[in-house]
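The complex appears here without one of its protein chains, the remainder shown in place.
Chain naming follows the written order as A and B, and within any one chain the residues start at number 1.
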Amino acid sequence: MKRMIKTVLFLSALVTFSAMSEALRIEITQGVSSAQPIVIVPFSSVQVVGGLPVDIAQVVSDDLARSGRFKPLPRMDMLNKPSSADQVNFRNWQSLGQDNLVIGSVTPSANGMLTVQFQLFDVYKGEQLTGFSIPANRSGLRGVAHRISDLIYEKLTGQKGAFSTRMAYVTSMPGINGKQEYKIQVADADGYGTKTIVTSSEPLMSPAWSPRGDKISYVSYEGRRSSIYTQTLRTGQREKLRSFKGINGAPSWSPDGSQLALTLSKDGSADIYIYNVITRSFRRLTRSYAIDTEPDWSPDGRQIIFTSDRGGKPQIYQISANGGQAGRVTFEGSYNARASYSPDGKNIVMVHRVNGQYRIATLDIKTGFSNILTNGELDESPSYAPNGSMILYSTNDGLKSILAAVSSDGKVRQKLRLQGGEVREPAWSPFK
Amino acid sequence: MGLFKKHPVAVILSVIFHLALVAFFVFGTDFFSEKKIESKPVVNIVKATVIDESKIKAEAEKLKNLEKKKKLQEKKRLDDIKKKRLAEEKKIADLKKQQNIQKKKLAKQKADEAAKQAKLKKQKALAKKRKAEAVKKKKLADAKKKKERLAREKAEKLKAAQEKVAQEQRNREQALRELAVAEEAEMRAQAAVASYTDLIRQKVERNWIQPPGDITGLDCVVRVRLIPGGDVIDAQVIKSSGNAFFDRSVERATRKAAPLPLPSDPSMFNFFRTLEFYFRPGG
Partner (left out) sequence: MKMYKNLVMGLLLSTALAGCSMFGGDDGTGTGDGVNGGVNGGASTTGVGDGSSFSGHPLDNPSSPLSTKVIYFAFDSSAVEPQYEAVLAAHGAYLAANAGVSVIVEGHADERGTREYNVALSEKRAKTVQNLLSLQGAAGNQTEAVALGEEKPVALGHDESAWHLNRRVELIYPAH
């Protein structure tokens, strides 16, 4: 009996000891889904005579915050402001819980040019993730800042950044002579650098970017009837498409830039037609006694989704770009319209009515899972960023219509402050 | 009594002292009694009103007469009751007398019968008894012999067994004590490991910013080496999820969570020297 007890004790001691030398296994099944903390220290520019017209670090900070994926540290919370790697003490930033650190500097180079340099660090690993040196001139500093935002965004999320893109939109406000004045304007994705490309005393609608971003097509009511124009941005020259009796509307460029899908009602009710940009000929795509309008091309150019009330109420349908039978895509709710594909072709975004309120919603084409992203009453005209991470749309702030941006998962929303007047129908440009 | 033999003087002195103490307590109280304080009784003077004497007397007479009457009535009532009761009692007594006479007759008859039977039985029994006694005597003698022998053997066996049991008992108790000590230490260690594992897990979860998009199904293992105090000296992805951003986010989470909470007992550190975090969002 004594021996048996002793053996048992010895064995159990053995087991305990071997457990000590193995790794302790810990299972993690969840984290937090919040924006990544990041510090963007103001770039130093001591050597630049006359200072800088643009606060590069602020532009980068605002870009990254707007994407909803990052939470930049406010400047007043920065204990020190290093501008070179040797000045960086990672412990400081770790104690502030900041995962990422960006420092930079602007220095003069030959011929009045500037060199903008930045470095991105992983604070907890204490190592550099990326760094670039970018030549610039004084007038191009905003563009450089957006480029830096793109580089940082790509490095930290694996996705292409969309901060160097632009947006087109329609404004409407009383003109000088008291009459209503309509414009189509183009601005940077953050609302800066506004340029008017067309002005009219009659309504303008539905701006649509060509795939290379060099042209915009739109609907104009000059002459009191609707017609479609395609305007080249660089020159301001525009061409009017052949217009027909009835509706000429809703232009949408094919991904390869050779065709435009649009709406004509010349043969009875509103239907989708395909216009060949080279041959200038029209081909009818849908035939129904119902309203078919608001076409959009899939990223592979093979399918077109559109709004149709052939089932009684507006819903989204899909048809091959070569023609054929249209199939219904949306089955939830009694009003779904103005759909467009995400850049990866996996989702569509649309206007969806729920309880009498018009909201922006996405639908996963494969799983059928839908997600309502906004909470306004009259939200419309959604437009995906070319990296699919955000959606621009039109909403009403109680006083007038304005533009807003929402992250594609619906988690972060932001209103865009542009100049006065009604602002609507945003269209996000493709990548440069 | 053995104590007295050893220390007689001490015992006697002790007894004397005890007796003195007792006596003291019984008779010595007077030394400590308090003096009583006598107090004079207080006399109250009462004021009374004058009343007509004759009226009172008349009233009193009246009352007295009423009383007398009442008393007589009562006496009569009670006498009646008594009479009735006596009559009843006589009746019952007569009945009882009759019953007793009957009973006595029956009893005599039974007794005569019984006496006859008894005589017969006695004679039979006597004969049996004489026979049995002879057998019994023999048996007793044999049994006595056997008993004595068995008793001797039993006593011996018992003694041996008792010795054995006692020894086994001592051994068992010793082993149990040792096991209990070891078990308790083991349990305390395990409990500490479990609760600190929980704390570590929660801290890493709090510090893990999940990358956006659909991450269910991704699976990454990070091996972390600690120094006492919980600081991380090394964190490495030993099994990639295939998604570099996912990997980076989990590695960062383990570093960001440092210093990891560890039990204050330094002998426990060995359990936590190397940790392997299995990141599996969605379970």
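In this section, contacts are C-beta pairs under 8 Å (C-beta built on N, C-alpha and C of every residue); 3 or more make two chains touch, one makes a residue touch a chain.
What you see is a predicted model; the values in this text were computed from it and never measured.
Peer 1: List the neighbours, among the chains on screen, of the chain that has been left out.
Peer 2: A
Peer 1: Out of A:Q231, A:T293 or A:S407, which is the one that touches the chain we can't see?
Peer 2: A:T293
Peer 1: Kindly state which of the options A:R66, A:K183, A:K215 or A:R338 is in contact with the chain not pictured.
Peer 2: A:R338
Peer 1: From the listed residues A:S44, A:Q231, A:S342 or A:S381, report the one that touches the chain absent from this view.
Peer 2: Of the candidates A:S44, A:Q231, A:S342 or A:S381, A:S381 is in touch with the missing chain.
Peer 1: Among A:V144, A:A187 or A:A270, which residue is in touch with the absent chain?
Peer 2: Spelled out, the listed residue whose C-beta touches the missing chain is A:A270.
Peer 1: Considering the whole complex rather than only what is displayed, give the residues of chain A touching the chain that is not shown.
Peer 2: Contact residues on chain A toward the absent chain are 203, 205-206, 221, 223-226, 242-247, 249-250, 263, 265-266, 269-270, 291, 293-294, 307, 309, 314, 335, 337-338, 351, 353, 358, 377-378, 380-381, 396, 425.
Assume only the chains that are shown with their structure count from here on.
Peer 1: Can you give the whole-Å distance between the Cα centres of chain A and chain B?
Peer 2: 78
Peer 1: Spell out the part of chain B that touches chain A in their complex, as residue ranges.
Peer 2: Per the stated touch rule, the residues are 168, 171-172, 175, 178-179, 182, 186, 189, 193, 197, 200-201, 204-212, 223, 243-245, 248-253, 255-256, 270-272, 274-283.
Peer 1: Under the stated contact criterion, what part of chain A meets chain B in this complex?
Peer 2: Against chain B, chain A makes touches at 1-2, 5, 8-9, 12-13, 16, 19-36, 69, 94, 97, 99, 122, 124-125, 156-158, 409.
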